[in-house]
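Here the complex is missing a single protein chain, while all its other protein chains stay put.
For reference, chains read A, B and C in written order, and residue numbers begin at 1 within each chain.
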Amino acid sequence: MTAVAVRGKRERVIAPLVTGQEIVLLVVVAALWFVLWWATPAFLSADSLRPLLIEVAPVALIGVGMTLVIVSAGIDVSVGSAMMVCGVITARLLVEAQVSLVVALLVAIAVGALLGAVNGVLIAWGRVHAIIITFGTLNLFQFVGRQLFGSQTVNGIPSTLDIFGRGDAGRTFGLPHSFLLMAVIAAAVWWYLRQTPGGRHFYAIGGDPVAAELAGVRVRRRVLLAYVVTGALVGLAAVFTIAKGTATLDQSIGSGKELAVIAAVVIGGTSIMGGRGSVLGTILGALLVQTVTSGVTQLGWPSDLSDLFVGVFVIIAVGADLLRERARRAKR
Amino acid sequence: MSAPRLSVKDISKRYGAVRAIGHADLVVEPGTVHALVGENGAGKSTLIKILAGAVTPDTGSIEFDGAPARIGATADAMALGIATVYQEPQLFRELTVSENIFLGRELRSGPRIDWAAQHARVVELLDLLGLPSKEATSQVGDLSIAEQQQVSIAKALAGDAKLLILDEPSAILTDAEIEVLFGVVRRLKESGVAVIYISHRLDELFRIADEVTVMRDGATLGTYPIAELTVREIAELMVGDVLDDERPTRTVPDGPPKLELSSLGLEGEFHDVDVTVKAGEIVALYGLVGSGVSEIANTVYGIDPATTGEIRLGGEPVRPISPRHAQKLGIALLPADRKAQGMFSFQSIAFNISVGHLPLLSKFRLWMDRGRERTVAKDLIDRLAVKTPSERQPIGAMSGGNAQKVVLARQLVRRPDVLMLAEPTQGVDVGAKEEIHRIVTALADEGTAVLVVTSDLPEALRIADRLLVVRGGTTVAEFGREASQVDVLAVAAGEVRT
Amino acid sequence: MTEIDVKAEPGLGSRMLRAVLTRREILLVILIVVVVVWMTLLGYGGYLTGPYNPDYLAASLVDAVPLAMLALAELLVIVSGRGGIDLSIGAIVSLTGMVFGFASGQWGWPLLPAILLAVAVGGALGAVNGFLVARLGFPALITTLATYYAFKSLAVVINAQQPISTPSIQSLYSLTASVEIPVIGHDIPNVPLGVFTFLLPAMVLVWLLLQRTTFGRRLFAIGTNDVAATWSGVPVAGTRMRAYVLAGVIAGFVAVYTTGQFASARPDAGTAGNGLALPAITIAVLGGVAITGGIGRVSGVLLAAILVTWLNAGILLLFEGNEGTQFQLLALGAVLVFCALLNAYTTRKYGGTR
Partner (left out) sequence: GCTQKNTGQGAGTNAGGKHQIAFVPKLQGIPYFEAMNTGGKGAEQALGDATWLYQGPTQADAAAQTQIVRSFIQRGVQVIVVAPNDPNSMAPVLKEAQDKGIKVMTSDTDAPNSVRDAFVNQASTEQIGKALTDAMLKAMGGKGKYAIVSCGETAENLNSWIKVQKQYTAEKYPEAQIVDTVYAGEDQAKATQMAADLMNAHPDLTGLIGECTSSAPGVAQAVKDSNRIGKVFTVGLGTPKSMKPYLADRSSSSSILWDVEQLGYLTAWAGDQLASGKQFQPVNKVSDKLPAVKWDAATKTLLLGDPLVITKDNADRFSY
């Protein structure tokens, strides 16, 4: 009691820790989990939640980067294809060149960052709208990925990848490592966005890039950074995806991920117009989407219905956002 | 005597065909407040944008504290210690007050922002400006416009400024807020900071400024100790020798008022505005920036419907709720912000003219009558003497004056009962201005009731049969055709008429 | 403030360069000629696996029909401005296709009412987008992403994953089969009927709509500057809403077309793989539609669709095996990025493309 009182008295020197949208999301996810637990008690078992977390990890991880991109008023629809490129390179290195896991991991991240840099340079220096450039690179990366696959699958993915979430070696405190790693990175980015000048500058750019430039923000560098970080995280997410898959990697890796990630980011309260959003929201958004998908299967409903719910949640999230913004304008 | 804080020589700046500044010299001493005055469009904001590094001049040199300075970017200006509060606030709605104030030069402890240190400094600044310290962590989007303006000022004060530039800071502040601002400015001045202060409220300059530099038509005319001048004399300098140009005389036909505004008000903008305009009469509403004058026409046009009072049209009370509605009632408005509110940049002249009258220029309101459209466009191009090879030219490529004529032409496709013109000749060259005045007068002669809302005083006096001065959100005085510019300016700028 | 005319009359060379750079149609025509000539030469040189001849070009137009029509739909919504875009267009094709399948294939409706139903449903789905975007002010990108998910899901669930391909649906193939054009047809290749029954009417109608009607004027007005449009008394929300409805209507026709072309109403007709929306947007952008609104022409979109179709058709003959379809991705991506960069460059140099 006293502790609370003391805290209450201390002056807040920074914007509040969590926003309204995040709390709403937390409540919605909690409510969904409760309903699912009530309908199928096994939902809240470790066996059920662990795969869910493993499944969430890559989407949330890319979502962390996508949050940077969207906060700075950009968008990246090429992440699915970039994931394919990173995935096939990593898998082939592991299987054919027998490189160690660490090397493969670093290569995946480097390749991802490189692809992100291609997007970033074209967008920041070519001064083309992000959605058009990334529509283009979506196709280009697809091409590269398929060329690298050479119409084959990569077989015999080594079990060293189990470290990212499989069996006892893959978890700590019962949580899969991929999820933990994602959480650590998300926390770091969250901290960066919230606490450092560079981080705050993303919000300024999303709000008004010209004014940001006038205030001395190096806008192009920031924009490039957003896409490079997203690319690097796509590389890591590709490794997670290989790790959670079977011993065979095929060309379906990454397909459709861009839309899933964007949906998670938007449900998480990040404004598609830029200037507002948080990493925490994105993770909750990803968790919500996966909960809905799993929930639909577990309830025995047609699995395709989950997309309908995702669509409805996106509409609700955007609607709530608009209402809040309108209330704010009205208050002024 | 030591070197001046700032010494500007022979600055000029062109925007395409528009000469914003032809020749500007300015010397500002440390520990003084230097007022910069001039009519709208005189080039004040352009000059300070050059000093802030937001705009690069075409010619000229700048010395700061006696040393030549190259200001190529905003960062250079900041490094010199030049802090600027722009006319339009450059703030980020989603960031907190504290973040806005320190954006681009955050205080750090290690890699992170030193929130506590920033907060302490921000609280100090807010205190100074009379804002509650809890606002430090509010998002700027949640603040009122006046509060945002004060945040802009706080932002400028946060660095250790040697030269503080304030571009019309008082336009949207209340008297009490202005008082606080003056206190701050005085304190800064005492500590040796040089301040450039731009304002249209000439009366307030006497309470704060030491010297005044007057600009007219993109040139500085000279610098004077403020104590040697009166409001009237400054006004005379600003206005120049166009003072007594001949005014065409015209007789206003007698008749009942066509447009009547009685006790019209819009929450937070203006109140108790009373205006009547007869058919065939030209009435001007004149007020300085922030006087609320610009909002009045918008309200009559249905952009922001009035919250109090009444609008009568030909004696019938009306309540326009949208521009569409207003147009149906026979009210037209030439908007003030030509680019944002008037122009469809990459569309043709014909398109720009016909867009407000599609039902009229179509068959069954569905099918464009292109022949008619072309005829109407060509006709108006001729009538308004728009300089263009064809009606198919895109408007975006035209000069400001010609573009303005095209936007005006749109209001004339159907002769409106009431034509309102907001800043009809802003950014328009002398010749075109002349023609626009001629057109407006001709329209009035044909029986249109014309209401001109302008901050260009010579213009108001030249074309209007009557002139109403708006100050503090309400109509305060009325002048006839014979009024002198200086009289009017003095009233608008705060001189109390006895 | 005096104004001076600084523009000197530019030379012929620079005028032509400017025309090529700023008039997208000219650039596209040049690219089409380059592709056709280059492919034909490769064919004569024996580098192609089959002849790249007029017959083939004509036959491959069957693929251009849905692509070009959906690009027209995107043209309408993108031109409407405020970030207008429709990611759900492929999902609308899927869902309306299924509705058409039910009506024509299972309920035994005659063709015309069935088509009208499909088109009406397409319009209604477009109205959902339009209502959210135009009336409520939702951002288009994210709204249509949401409805993409929703419509796609409904299309699959509505008939428990099953395509509808009853004999009455199968007979619709004649709508799209290749035909000999009367009178002159003897001397030129057979062209797919869909080009005449669907694409040309759609093109002409959209062109008339944009260039000749008051609606078109309003649409360009709101897309160019929606504040100025409001001030000019243009009903902004209503016009924008109509753009989305029309996009849905076009998607309805495309659904009928693909149902006929494939003799089957498929729940994934517009969403299989990457779906039809992304290529449609790509074609629109390639055709010179400015993503910021207010600029776009039917002719540009048509030429872009033809360019991509003929390039794709050529690539299949140039590369054997799986490479062929892979190089199609490369071509599409490269052409899009190239044109986008060119657009940005010309905007800076000449102040915008037209």
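Going forward, contacts are C-beta pairs under 8 Å (C-beta built on N, C-alpha and C of every residue); 3 or more make two chains touch, one makes a residue touch a chain.
Keep in mind it's a predicted model, so treat the numbers as computed, not measured.
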*Since one chain is left out of the picture, which of the remaining chains does it touch in the full complex?*
A, C
*For the full complex, which residue in A:Ala169, A:Ala188, A:Ala247 or A:Leu323 touches the chain that was left out?*
A:Ala247
_Full-complex contact with the absent chain, from C:Phe131, C:Tyr173, C:Trp207 or C:Tyr345_ = C:Tyr173
*Out of C:Pro163, C:Gly252, C:Gly296 or C:Gly333, which is the one that touches the chain we can't see?*
C:Pro163
*Tell me where the left-out chain touches chain A, residue by residue.*
40, 42-43, 45, 47-48, 51-52, 55, 142, 146, 149, 151-153, 155, 166-167, 241, 244-248, 250-253, 255, 293-294, 297-300, 303-304
_Missing-partner contacts on chain C, residue numbers_ = 42-43, 45-51, 53, 55-56, 59-60, 62-63, 66, 156, 161-163, 165, 169-170, 173, 176-178, 258, 261-264, 266-268, 272-274, 312-313, 316-329
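We take it that only the chains that are shown with their structure count from here on.
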*For chain C, which other chain has the most distant CA centre?*
B
*Give, as an integer number of Å, the spacing between the C-alpha centres of chain C and chain B.*
45
*Distance between the centres, which are taken as Cα means, of chain C and chain A, whole angstrom*: 31
*Scan chain B for residues touching two or more other chains and write them down.*
none
*In the complex formed with chain A, which residues of chain B make contact?*
54, 74-75, 78, 90-96, 98-99, 103-106, 108, 111-113, 115-116, 118-119, 136-137, 139, 141-145
*Would you tell me which residues of chain A are touching chain C in their complex?*
75, 122, 126-129, 131-133, 135-143, 146-147, 151, 259, 262-263, 266, 272-273, 302, 304-308, 310-312, 314-315, 318-319, 322
*For the complex, which residues does chain B have touching chain C?*
16-20, 41, 217-218, 301, 303, 322-324, 326-327, 333, 335, 340-347, 351, 354-356, 358-359, 362, 365-368, 370, 394, 396-397, 399-401, 410, 427, 429-430
